[in-house]
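The structure's right below; bear with me while I get my questions together.
Only one protein chain is missing; all other protein chains are in place.
Right after this comes chain A.
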Amino acid sequence: MGFSEHGKQFLLPEEALYLMECGSVQVFLHGLPLSIQEGYEMFLSPSTVTLQQYEVFSHLKRLGYIVTRFEPSCVLSHYERTLNLPVQRDRQGRALKRKRSHSPHSERPADEQEGEESTEPPDHEAKNQRFDPENHPDSLTEEKDQGEVEDKPVAMESTSDAVLARNWWVDRSPRSPMSPTRSQAPRWDFFTITFPDLGARGPLSPLVAPDPTVLPGELSVSECELTPWLQRLNLRKERLSRREQEREQARRRYQRSVNDDKEVRRCGNWAEYQELLRRRRRHHGQRDRPPHLWESTVKPLVQPGQHTSPGELLDKISIIKPSRLLDGAARLEEGADEWKISFDVFQPDTVAEFKKSKPGKPYSRLCVCSFEGPVPDLRVLKQLAFQSGDIPVTFAVVDHGDISFYCFKDFQLPTDVSH
């Protein structure tokens, strides 16, 4: 409820009136407390909140809902929603606190290194002492040794821990990290690399030892014998039960492996295979295409064998396309002044977690109208749905104190055929 501006707490007129009616608040004007009648007369006007809107507001608040005014600028567009930006609720222009960025940046650590190299030894010791204050002197010397070992291979290791953590992936060898390696030819000769076929039934040759240049450090790998490894695998023949055997036979009867076809096996590569498929389709097509159907001016929409699923077929021949509520809503101009979204409504059980700075998504948005007024048409529905984003819009129809809520929901006729 309310908002604060310039350090003072303010209440919106409808909120003040509601609190007055509940007996929680007294509003003073020129030293006199306002009566509820005066509150109604002063706070409710076409420029703030009308009587009907206030009736809806108080009705929902008495039921326990949280009702706030609608701000069109706070609605995220579809694009913004996909970006998943943090919600900026405070409109006073207070900038988000800038956190110190820890992004890795290749130039900065270099500067830091040069600056800190001179201070390296004392900082290093300081670091050790910081980490192990209670340790024995023995372990302390151990730490120191480790530290010295660390220093050797990577010559320019920085002392600062954070910098160390950030830059381990950057190659800091004396030659410049990125460009030379890219311009060289790749070290691998892909034509000589063989992938051993471990599934073959015949005798298997042992795997050759890998090139020692690719192995790190002093690691050495010798030839690998495959037979003991394969023996560890479970190579027992599968024994199926009778029912499973029958199922396998049934499946095999109707399945036809592509490789069984002699013509397919004769194809050397994909291009030849596609040519074969095209040839086959042409031959089959000529048999099934009567000229009176295919040669006249009016041809069938769909060719046999063109679509694989009934869903695609239906799409192709459908005349009426399904439409959604938000189709074309973006193109509608801001039209009628009478249809406006007035309030956001939040669920009553979220009262504990509701924060004015971060209200979350409302349960629904309300448009208040009178019973004597016109029924909203499709144009109005589309405009309001577009304004509201992904939150459904509820129409609160006020009939001299009786309030009914109506909601227009998007509905798609179910299609019988899955895609």
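Keep in mind that, in the parts below, a contact is a pair of C-beta atoms (placed from the backbone, for glycine too) under 8 Å apart; a residue touches a chain by one contact, two chains touch by 3 or more; residues count from 1.
We take it that contacts and distances are computed from a predicted model.
When the listed names "tRNA-splicing endonuclease subunit Sen34", "Glutathione S-transferase", "Dynein light chain roadblock" or "Cell cycle control protein" are checked against UniProt, the chain not shown comes out as "tRNA-splicing endonuclease subunit Sen34". The chain not shown here is touched by just one of A:Gln9, A:Gln37 or A:Ser220, and that residue is A:Gln37.
For chain A, the residues in touch with the chain missing from this view are 18, 20-23, 26, 29-33, 35-38, 40-42, 44-46, 50-52, 55, 58-59, 62-63, 371, 397, 399-402, 404.
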